[in-house]
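Missing here: one protein chain of the complex. Every other protein chain is in place.
Take a look at chain A:
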Amino acid sequence: MLAESLALSAALFAIGVIGVLTRRNAIILFMCIELMLNAVNLSLVALSKVYGASGEVFVLFVITVAAAEAAVGLAIVISIFRHRQSVNLDDINLLKG
């Protein structure tokens, strides 16, 4: 099942990348990043079945970082929405230069 899991992981990661490139909504962008993290988690779990428990521990760390990222990122989205009344990334161009 290792090869199938790695192939599914690659496909899910590619779908996440496509989502990041094609969507404008900041919240959906965050969710695409979560999808990519999940794809990586799947490959870590599949490899840990062969190479020992370290992979599962790294999955725990990835989930921790994802939770922290979601909390801070959504707080940033809410505070941007208060200023601009929009979460469209094309409206957020202050740092574009």
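Definition applied: contacts are C-beta pairs under 8 Å (C-beta built on N, C-alpha and C of every residue); 3 or more make two chains touch, one makes a residue touch a chain; residues count from 1.
We adopt the following convention: contacts and distances are computed from a predicted model.
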>> Missing chain, UniProt name, options "Glutamate transport system permease protein", "4Fe-4S ferredoxin", "ABC transporter substrate-binding protein" or "NADH-quinone oxidoreductase subunit J": which is it?
In response: "NADH-quinone oxidoreductase subunit J"
> Please identify, in ascending order, the residues of chain A that touch the omitted chain?
Replying inline: 1, 3-8, 10-19, 21-25, 27-28, 30-32, 34-35, 38, 41-42, 45-46, 48-54, 56-57, 59-61, 63-72, 74-79, 81-82, 87-88
